[in-house]
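Here is the structure we will look at, set down as structure tokens.
A single protein chain has been removed from this complex, and every other one stays in its place.
Our next item is subunit A:
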Amino acid sequence: MVEATAIPHAGPLRRLLRRKLALFGLAIIFLVVGGAVFAPLIAPFPPDEQLFEGLTLFGEPMPPGGDFLMGTDLLGRDLFSRILYGARTSLIIGVVANGVALVIGTLVGVLAGFIRGWFGAVLMRFTDLMMAFPALLLAICLAAIFQPSLWIVAMVIALVNWVQTARVVYTETTSLAEREFIAAEKTLGASRTRILFRHILPHLVPTLIVWGTLGISVTVLLEATLSFLGVGVQPPTPSWGNIIFENQTYFQAAPWLVFIPGAAILLLALAFNLVGDALRDVLDPTQRGAD
């Protein structure tokens, strides 16, 4: 063990910004968020306007180039505009719905893992039940009961996606609760809430970051599936997922219609992954001085 040196430790933000990959990820996230927020200012066309010049004489979509930066879709709508507006939907799904799922899963997992007993057993059996239930079917039922809208879709996604997080968090909490420093806290007279929030939750942060960033692409695609089935975001509102699904049958004739929104999802998920990874290292005090 090296004796601590007298180098002052930089703040977490500064250390995050020192990593090239994290900067790249942050840049993409800012780009996407900026595009979504300022979509009405940036978009060259309204996203749901079927443009006359957006189709060829034979009624085919226009390839990228010219007036249409990313080409047009089957109805002659400008793809670039749709991607910008679609970013709003996809960000809400990927960040908000996924975030809510993460919070529910963490609460269930941590409580079940820490309290154990019949309370924990009931929580975990319910989690198993949810896991065994086909998520898509549940989502379709929920979406059919409520009027489909973006926020309902987000809620549905949150409600079906928390189970994996709960399982992982539960397992990790049970092993953390057996660690000696938790026993040491008990001998100090620390209350359960203190142990839970001050000593167990911080140790779950790396796992949660990994699950949170992985969940982004999963939820964005689940939204696309729901939209495809008609219970998601209703057309003509664009989302990256439903742009892919609307156009997938014409993949060979107009590959950009699938490729561009696909690349957007991939880049966003990658960006969150990179930032999440860096964040995990930066927030880990045992890694201090390692960068």
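To be clear about the criterion, a residue touches a chain if its C-beta (ideal position, glycine included) is under 8 Å from a C-beta of that chain, and two chains touch if they have at least 3 such contacts; residues count from 1.
Note that contacts and distances are computed from a predicted model.
Engineer: Since a chain is absent, check the UniProt entry for it and pick the matching name: "Peptide/nickel transport system ATP-binding protein", "YVTN family beta-propeller repeat protein", "Multisubunit sodium/proton antiporter MrpA subunit" or "Urea ABC transporter".
Structural biologist: The correct option from "Peptide/nickel transport system ATP-binding protein", "YVTN family beta-propeller repeat protein", "Multisubunit sodium/proton antiporter MrpA subunit" or "Urea ABC transporter" is "Peptide/nickel transport system ATP-binding protein", the UniProt name of the unshown chain.
Engineer: Per the definition of touch given earlier, which of A:Val100, A:Ala190, A:Val210 or A:Leu270 contacts the omitted chain?
Structural biologist: Candidates A:Val100, A:Ala190, A:Val210 or A:Leu270; residue touching the omitted chain: A:Ala190.
Engineer: Would you indicate which residue among A:Pro12, A:Gly34 or A:Pro202 is in contact with the undisplayed chain?
Structural biologist: A:Pro202
Engineer: Extract the touching residues of subunit A with respect to the undisplayed chain.
Structural biologist: So the residues of subunit A touching the unseen chain are 1-4, 179-181, 183-191, 194, 198-199, 202-203, 284-286, 288.
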